[in-house]
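First the structure, which I've put down as structure tokens, then a few questions once you've had a look.
With one protein chain removed, the remaining protein chains of the complex are shown where they sit.
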């Protein structure tokens, strides 16, 4: 499809208060990209999870920090990057526990990254600690 | 009130398609700033008008251009700037016709700037043609 | 974004009712303008615009009302407005539309005002 690539960017303070705004933003972009509701919901949730990780882990709940959500789409895909300037981490070294095990340990987290990978078609981290950490996520416009 | 100043920024392609997204954004910021609904609606409309002017007049409906909406608030006020890099203009030289006169001339426009000035507490243009034109608007959080 | 705006025109006798819903902004105003233009081209000059389901209006939407009213009145017709929710009515009033347009509480009252004008 011949659709001009369009870019949308949102910068907000790093606070869970802003998750509603972030989800609205992502939903509107996905709507314009022509995604049906079920895929819009998937992107919305994946971006929410990515931003929660930034708020909690990258910035340690410091509201003076800023999260950037950048979204582009063309006829083929919606591409979303969640960008922070926090500590960074080694995504491949994060242990992925079974739900049964998380429950046994009375854990209340540990599902976010799995959810992101399940919801999106491509997921890739680009980490430069303290400078610019980006989580790139892709959702195809037409599946199959 | 001791509220940390917070900044929110949205960049979108210059298209009337994106007005819904811009209004959502402004509404969410105004909601967080603690504005009641009637003032949220005023800011929403003023920013819509400002962005329409950018889309039509500053960028001549060229979707490859970008509009920036920047919003900050503290305990006293919500401050919104609509920023473009278009041709610029001389706001003080724009004639303000009476509604009766606009109707007589079968005009379909000419109300936007008046609306912005009526809706907001402070309105100021900062024009650098072709580089950076900003329309700064302020709405006080507590009136009177 | 089609879901955010709706428009439906109905002809009944010599009255045309245009019902608007959702957001009337610079993106959707052209559809409103085209619908009115089409009815007027078909010779319809008595028009009620029912805004009962209209949630938002910006000056681009108001501009459509401005652009047609004189020609309609010159042709012996009028464009009357009904059903404004308070938030939308406020915008009409801020700009002085209430002094230059006939605004009614509901569609029936607006339609009735045409009938009584004809009778009078």
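Which chain is which? They are A, B and C, in the order written, and residues in each are numbered from 1.
Quick note on the criterion: a residue touches a chain if its C-beta (ideal position, glycine included) is under 8 Å from a C-beta of that chain, and two chains touch if they have at least 3 such contacts.
Because the structure is a prediction, the values reported are computed rather than measured.
Participant: Considering the full assembly, with which of the depicted chains is the omitted chain in contact?
Facilitator: A
Participant: Give the residue, chosen from A:63, A:77 or A:115, that touches the chain omitted from the document.
Facilitator: Result: among the candidates, A:115 touches the missing chain.
Participant: One chain isn't shown here. Among A:12, A:26 or A:45, which residue touches it?
Facilitator: A:45
Participant: Residue-wise, where is chain A in contact with the chain that is not depicted?
Facilitator: 16-17, 19-20, 23, 38, 41, 45, 48-49, 52, 55-56, 99-100, 102-104, 106-112, 114-115, 118-119
Keep in mind that, in the parts below, only the chains that are shown with their structure count from here on.
Participant: Once you draw an edge for every pair of touching chains, what topology comes out, line, ring, star, complete or other?
Facilitator: Its topology is that of a line.
Participant: Using only Cα atoms to place each chain's centre, name the chain farthest from chain B.
Facilitator: In terms of C-alpha centroids, the chain at the greatest distance from chain B is A.
Participant: Which integer distance in Å separates the CA centroid of chain A from that of chain C?
Facilitator: 44
Participant: Provide the C-alpha centroid distance between chain A and chain B, rounded to the nearest whole angstrom.
Facilitator: Averaging C-alpha atoms per chain gives centres 29 Å apart.
Participant: Which residues does chain A have that touch at least 2 chains other than itself?
Facilitator: Correct list: 32.
Participant: Could you check chain C for residues that touch two or more other chains and list them?
Facilitator: Expected reply: 1.
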